[in-house]
Structures are given as C-alpha cells and as structure tokens.
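Report on the following structure.
Missing here is one protein chain; the remaining ones are kept as they sit in the complex.
Coming up: chain A.
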Amino acid sequence: MSEFADRLEESSEAQVEMCPPVAKLEPAVDPRRMRRIIAEDTQWSLALVPLLRDLCLQSIVKNFEEKPILNELLPHHKTVVLEKLSPNLPLHITANLITDENYWKRCCIQRWGLSDVSTYGYSWKRMFFERHLQKVIELFIPDVTDPQSVLELVPLCKNYVQKLDITQLLPPVKDPQKLEEADGSDSVSEVGFDGPSIDHFDFGILLNKLTKLEELHVVYGVKGCGMNFEWNLFEFTHRDCQALAEALKSCKSLKVFRIHQSKVSDEKCRTLVSKLLDHPSLRHLSFSHNMIGDRGARAIGKLLNNSKLEKLNVCDNKIRGPGARAIAHALCSNTTLISLNLRLNQLGDEGGQAIAEALLYNETLESLHLGANEMTEPTATALSQVLVQNKTLKNINVSCNRLGVDGGKVFEEGMSHNRTLLECDIRLTELLENAISTHEAQVRRSREICIKVSWRKCLSQCNNYRETGDLHQYCVMRVSTSLLSLNRTYTVV
C-alpha cells in the first residue's frame, strides 16, 4: 500500500515538474496539497482564503488608473469597486465612466466637506463638476494660466454642468512698473491704455462648448481682497464685455444670466443686450448692482420685446425717468415678462407714471418691484388706477417711496377695487396708520379670494387622494403642506 502511495507521489511530482507554473499558481487544484495543509494547521479552513473574485476586484481597484474596468462588472461587484475607489483618481478617467452618486458624494465631501446637494438638483456629480469648473475659472489668471487647463475640463464636464456661479474673476498679474502707473492714475486710465492688460478670463472659449449650461452668474471683481484693494481689481473692460457678449450669443441653452456688481455701464449694457437679442432660450436676466443709466435702459426695453424674457432684474442701477419710459413702452406690448424688479433706481414720478400707464395695457406681468425709486403722490395715483384695472398683477412693492398721506388714500381706494393682488408692500411710504390697517383688511380679502380659487384646486387633488385610500396619512401631510402654501400667499403689510 505504501509502495503504491510512493508511486502516486512520484507520478504527481513528475506531473508537477512537467508543468511547474500552473502547479505553483494554484495549489488548491491539487487535492493532496490541500490535505497536507489541513494536516499541518488545524485552524485552517477554506474561509480564510480570500475569494479569487475579491482578489480580482481588489486588483481592479488598485489598477483603476491604468485600466478602468467598471461597466463590464456585475452590479453588486460594481458597487464594491465603487466603494473602494479613491476619490483622488484623475478626472479624465472617472468623469464619463462613473455615474454612481455615492462615489461623487465622497469626492465632494473630501474636497469641500458637507454641502447642500439640493441646489444642484440632488446630483452630487453635477455638484462636483460645477464647483470644480467654477473654482478653475475663479482661479484663472489671464496670461499666466494656460487656457488649455480649462478646455481640458470641457469634454469631461460638459454633460453635467448646468449652472455656473462665478463669484470672482482675477485680473492679470502686472509687473510692478505698470502697477505704479495704475496706482497713479486709477480711475482716469481705467479704460485707456491700461485696458487690454486687465482683461479677464475669456468666456468665449468655454460657453459654446458647455451644451447643457442653463444658468450663468458672473461677477467681474475679486473676492476678499482686504487691504490690497485697488480699483482695477474691479474692472469690466470693453474687451471683456465684447467677449462675454459673443460667448452668451454662442451659448444657446442658457436660460438664466446674471451679471452683478460689475460696473456695467450704458455702453457695456448695450453691447451685451445687442448680442442677447432673439436669444433662443434666455428667460431670466439680471443686471443688479451695476451702473446702467437711461441709454442702457432703452436697450433693455428693446430686448424685452425681442426675446422670451420672463424675469428681469435691474435693481440698484442708475435708471431715471427716460429709461423707465423706454422700459414702460416695451411693457405695453410685451406678453412674456412675468416679473420686473426696478428697486433702488431713480425713476422718479416720471418713470413711475410711465410704468403705471404701461401696466394698464400689459396682461402678463405678475410681480413688480418699484421700491426706493423716489416716487411720490402722482405715481400713487397712477398706480391706484392700475390696481383698479389690471387683473394679472399679484405682487407689488412700492416701499421706500414718499407716497404721502394723500397718495396713500388714493392707493387705498384703488386697492379696494382690486380682487387679484396677493401681496402689497407699502412699508416706509409715509402713509397714515389707519390707512395701513384698512389696507391690511383689503389685502386679506384679496387673499381670501385666492384661497377660494385654491379650494377648488384642492378638491380635485383630494378626490385623487381619496381614491388611493390613505386618507389619514393625507390629512397629516395636507395640514403641514397647507401651512407652506399659506406662507407663500401671505402678505406682509
């Protein structure tokens, strides 16, 4: 018997010698070896040996940079790999390969800590790429940073970036000599010979490639400059303006554009508007906190009827009566604009009356903000007329205007005829106390009317719900959501 065993051993050894690499690689294939191991170690069991599958997955994770294998894997293996992948992997590998939200969540948290994903459409990937691109652009220094570094990102992030909120744009670094010159002649030479050298990042190379970009917020200025303040850190040059305008024209998917605190003057406003005329998708436009005057306002008025704008915000500019008149003229025939914000301008009574007159004809505007516009009694009279006739306006704000007691009375009378207005802000308008209280009652009544409308809507909703049968749940839900909707419709007087 022993002889037989010897021979067996010999033969097996001979086999091993014949093909040594295979035998070494897979000792488990030879059952005798397995037995031997068990004999030597009583603690040994198959469970101690890592599965080949796990080893493979580990190897894939380890070598992901050289050889990204992901979509070929089974779903549960895929999750294992994604859990183990490092968030530091180069973007050109991961960007278009990994769609898993958890991976991108880890990337985001590693870079910026916890953040609110709800503002990014609940997509961590979108958040990652938007913030990444924003950061790259915000830290872009013209003539120093290679534009290629931005362009390289484009194919990676163009499918995910929908919104860009650029909070600062760095000016080019200047040599000390020029710096002195600039110091000596800050505001005088701002547009002059120093112009070309302080151009910012050119959006033209980027916007036409981001096919899903819908929202763009830009500030031509430096954030947190502290004691290093210089005027030319906050310059918006003509060339910048030209480039931006061209870029905006080339970006066909843009819906929201906001440029604020960027010293947009009349000329620049006209340049921008001329390129935005007949833009296929632009809905919201904001020029808040700039220096747009009447000529710029005229251009904006032209834009209103040559685009699909629904929301226009020109608060804190220098629009006066003539500019307001131009906007009002555009409003007369406009059928798209829903919200108009003219806060902190200098419309005066001329502008206020023009706007009010336009509202007699307009049938789409729902929200109007005329706060802090140096308006007085005549405007209040005109607006009261609007309140009587207009059936679409839901929200009007005339705070911080000296309407005076008489103006308040007229306004109140107009309000008593109105059935559609939901919110009316008349704080700091020097009305009388009792006028305010009656006004509150009026506004409340108009709100009740609105509630009646929503009552009918709710009826149909509830009917739907009753069919599903979960009434109790619904009651709880409904009570809390109703509070929200109440909040929305409530008026502050």
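Definition applied: a contact is a pair of C-beta atoms (placed from the backbone, for glycine too) under 8 Å apart; a residue touches a chain by one contact, two chains touch by 3 or more; residues count from 1.
Note that in this section contacts and distances are computed from a predicted model.
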{"item": "Hidden subunit of the complex - UniProt protein name among \"Mediator of RNA polymerase II transcription subunit 18\", \"GNB1L protein\", \"Dynein regulatory complex protein 1\" or \"COP-II coat nucleoporin\"", "value": "\"Dynein regulatory complex protein 1\""}
{"item": "Contacting the left-out chain in the complete assembly, out of A:A330, A:L344, A:A380 or A:I396", "value": "A:L344"}
{"item": "Per the touch definition above, residue among A:S115, A:S367 or A:S399 touching the missing chain", "value": "A:S399"}
{"item": "Footprint left on chain A by the chain that the document does not show", "value": "343-344, 346, 371-372, 374, 399-400, 425, 427-428, 447-448, 451, 455, 458-459, 462-463, 465-466, 471-472, 474-480, 482-483, 486-487, 490-492"}
